[in-house]
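All protein chains but one are shown in place.
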Amino acid sequence: MDLPAASLTTLALWLDLTGTFVFGLSGGMLAVRRQLDLFGVIVLSTAAATAGGAIRDMAIGDQPAAVLQDPRILLAALAAGLVAFLAHRQVERLNKPVMLLDALGLGVFAVSGTQKALEFGLNPAAACLIGVLTAVGGGVVRDLLVTEIPRVLREDVYAVAAILGAGLVVLGDHLGWPPLLIAALGLALTFAIRVASVRLGLRIPRAKP
Amino acid sequence: MDLPAASLTTLALWLDLTGTFVFGLSGGMLAVRRQLDLFGVIVLSTAAATAGGAIRDMAIGDQPAAVLQDPRILLAALAAGLVAFLAHRQVERLNKPVMLLDALGLGVFAVSGTQKALEFGLNPAAACLIGVLTAVGGGVVRDLLVTEIPRVLREDVYAVAAILGAGLVVLGDHLGWPPLLIAALGLALTFAIRVASVRLGLRIPRAKP
Partner (left out) sequence: MDLPAASLTTLALWLDLTGTFVFGLSGGMLAVRRQLDLFGVIVLSTAAATAGGAIRDMAIGDQPAAVLQDPRILLAALAAGLVAFLAHRQVERLNKPVMLLDALGLGVFAVSGTQKALEFGLNPAAACLIGVLTAVGGGVVRDLLVTEIPRVLREDVYAVAAILGAGLVVLGDHLGWPPLLIAALGLALTFAIRVASVRLGLRIPRAKP
């Protein structure tokens, strides 16, 4: 916990760019499967990678949105689109690593979204909501753009992993834990729940209509 | 019109929470019908209950959005989701009361959205637009999330009721009527038009393509 602040910021930046790239990849791959052209691939990769953060910033009032301030975010999204377009067969074969990276992205965005919301003075419930929106918002916009019911509504333990990670961040903040520890634990929790749920095929109860 | 200000604020708050809960119920019930899991039910109830207000606040620039400032709004939305999940059969049987409550929610949000827009200095046309967006925005997001054409585009006299209520608020404001009277009249007008249209099966003309 005694790393210099500069390293922490660098770590956070790299995690964020990794999350952006991986989410962008998910958008690009969906676009290729739906046989969109190169431009459509880039639209879906950009939407998947950046819409969650953009919704977060518009809702809390941090404008211009982060994606408009740091060109590296946009660059990571574009790069993901190009990779999906040029190397979709190879990426498709990396099914398992992509799932793991996606779980990492989910954790990164849930944690960073919640921490940013707390910095902006939001109450715990609102901070959790923003954390989850940051983590799943990009995927929702991605799926809606090709008129699919968002994956977050179809997959069982996806947003729930983000909710629990966001909740841990809020709890740690309330208890005065150091921000880095909070971030690491929230990220690890989200990642572990998401990966375990895929491996174990965990289900959430459903009402019978 | 001589009630103390505190009672008025309390009344407005309770109306707002009622509208939030009822709209949340509409989202939760749709999610149960679409066989989403518990989490999906809560996502749809929260979206239906809060998206209209969130769009309003992002468009006029009142950030963080109200839903992020008052935890009771989020709580009402979550409660609606749980009720829909646990007691959907009972709620389904309450078809008529739910329609009445939904018409009440429509009126509450149309009025409160328009009044908030006027407070923020918007012109009459823009204030009406914001009032209608507040009233129907949640339902639009709810329906889009399960890739249905929004009910507001399918049902004949739904948004029209909100438009007329919003218009009355703008008119009353222009004529300098007291805010409470305006709110009561706008709410009553929206509610009456919506309920009458359902009862009488009113239709709006359609162009033949």
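Each chain carries a letter (A and B) given by its place in the written order, and its residues are counted from 1.
Please note the rule applied: contacts are C-beta pairs under 8 Å (C-beta built on N, C-alpha and C of every residue); 3 or more make two chains touch, one makes a residue touch a chain.
Keep in mind that this is a model prediction, so the values were computed, not measured.
Engineer: Which residue, B:V140, B:A183 or B:V198, contacts the hidden chain when the whole complex is considered?
Structural biologist: Of these options, the touching residue for the absent chain is B:V140.
Engineer: Taking the full complex into account, find the residue in B:I60, B:A80 or B:A103 that is in contact with the omitted chain.
Structural biologist: B:I60
Engineer: For chain A, which residues lie in contact with the unshown chain of the complex?
Structural biologist: Where chain A meets the chain not shown: residues 31-33, 35-41, 43-44, 46, 54, 58, 61, 63-65, 67-69, 71, 74-75, 84-86, 88, 144-147.
Engineer: Contacts of chain B with the missing chain: which residues?
Structural biologist: That gives, for chain B, the contact residues 58-61, 117, 120-126, 129-130, 140, 144, 147-150, 152-153, 156, 159-160, 203-207, 209.
Note that only the chains that are shown with their structure count from here on.
Engineer: When the C-alpha atoms of chain A and chain B are each averaged to a single point, how far apart are the two points in Å?
Structural biologist: Result: the chain centres lie 30 Å from each other.
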